[in-house]
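Removed from the display is one protein chain of the complex; every other protein chain stays in position.
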Amino acid sequence: MALTLIFTLEEEVYGLEIDAIQEIIEEPALHYVPRAEGVLTGAINFHGQVLAVIDLPTLLGFPGRERDHRQVVLTPEFKSLVLTVSNIQRIVKLDLTTLQPPPENTQGRAIRGVAELDEMMVKLLDTDEIINQLENQYGE
Amino acid sequence: MALRVMVVDDALFMRNMLKDIFVRAGYEVVVEAENGEVALGLYQEFKPDLVTMDIVMPKKSGIEALQEIIASDPDACVVMVSALGQDSLVLEAVESGAKDFIVKPFKADNVLGIVRRITGQA
Partner (left out) sequence: MDMSQYRELFLSETREHINNLNQLVVTLEQEPDNREIIDALFREAHSIKGMAATMGFDRMAQLSHHLEDMLDGFRTTGEVPSPSVDYLLAGIDLLDGLLDDLQSNQPERAIDSFMICASKEELTPIAGILQDTPEEVQTIVAIEEAPEEFQTTVAIEEAPEEFQATVAIEEEVTPLTKAAPESDAFQVLVELAENTPAAAARGILILRELEKSGELMSSNPDMTALRSGTPCHQIQAWLRTSLTKIHIEEALLRISGVAKVRFIDDRRKDENSIRDEGDRTVRVRTGLLDQFVNLTGELITNRYMLNTATSARDWDKLTQTLSQTSRLIDDLHHHVLQARLMPLENITGRLPRIIRDLSRKSDKKVALRLIGAGVGIDRAILEELTDPLVHLVRNAVDHGIEKEGTVTVSARREKDLVLIEVADDGKGMNPEHLRQKAVDRGLMTAPQAVSLCDRDALMLVCQPGFSTAETVTETSGRGVGMDVVKEAVSSLGGTLEIISAPGQGARFQMRLPLSIAIIKILLVSCAGHPLAIPITRVQRTLDLSTSEIHYSGQKRVFHLGEEVVSLYSLTETLGLPEVAAGETTWVVLTEVHGRRVGLQVDHFLGQREAFVKRLGFPLNLLPGLSGATVEGNGHVVFIIDPQPLLEDRQLFSND
């Protein structure tokens, strides 16, 4: 069983494993990053470190308006990326052994797989893939 | 006035060599001694500005001679001459008041540098 933070985006439920999370922070001041575009929306001062803020809804293909006032700081293993998410729900235990491959229509959207929870389908985020995508987008 | 030097060493070869170095540098070697005992008497008689003192010598060692010279003349300018590997003797000599030391084999520049430093001559 893996502790997972779940949040909803439009009609869908997404999960992020707690192991990948360093901290959840409340409304940090967002600073301007010259030439930032796309999913990179700015930077925050996190205990003196300058960290990039990535807009997860945009990355997942839902550039809608709903955003949670809290942001998720990933662990250094995942570059301490700061993720803007939508509607954080709660932390649940997810049985990863029942993880199903991601549905066809989520190809290339950083989804590791789908797990079932109380008759809900939770799309588990693929943090490695998020980093890959950022590398591809900004790294030329 | 030229610096007046006394060279103390039991080996004639070493005495000549040091004498040569000093004379070429324009110093005056006023007297030589082949052991510590002789050196003591001659020091009182000549009152040289500088003494180079071998450590291991018959009759009276360089260190004993040094100690006695310093006892009578605390400002005496004595430079010890030692061979490699006599560190503890050199240490004793420096503690007893030797102003500096030269380790054999030495070069003329080396000797003169040490002498200039302790006599304060440029």
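The chains carry the letters A and B, assigned in the order they are written, with residues numbered from 1 in each.
Simple rule for what comes next: a contact is a pair of C-beta atoms (placed from the backbone, for glycine too) under 8 Å apart; a residue touches a chain by one contact, two chains touch by 3 or more.
Because the structure is predicted, anything quoted here is derived from the model rather than measured.
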item	value
Touching the absent chain when the full complex is considered, from B:L50, B:C77 or B:V90	B:V90
Residues from chain A at the interface with the omitted partner, ascending	29, 31-37, 40, 43-45, 48-52, 79-81, 131, 134-135, 137-140
Contact set of chain B toward the excluded chain (per top definition)	82, 84, 86-88, 90-91, 93-95, 100-103, 110, 113-114, 116-117
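Please note the rule applied: only the chains that are shown with their structure count from here on.
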item	value
Centre distance in Å when chain A and chain B are each reduced to the mean of their C-alpha atoms	84
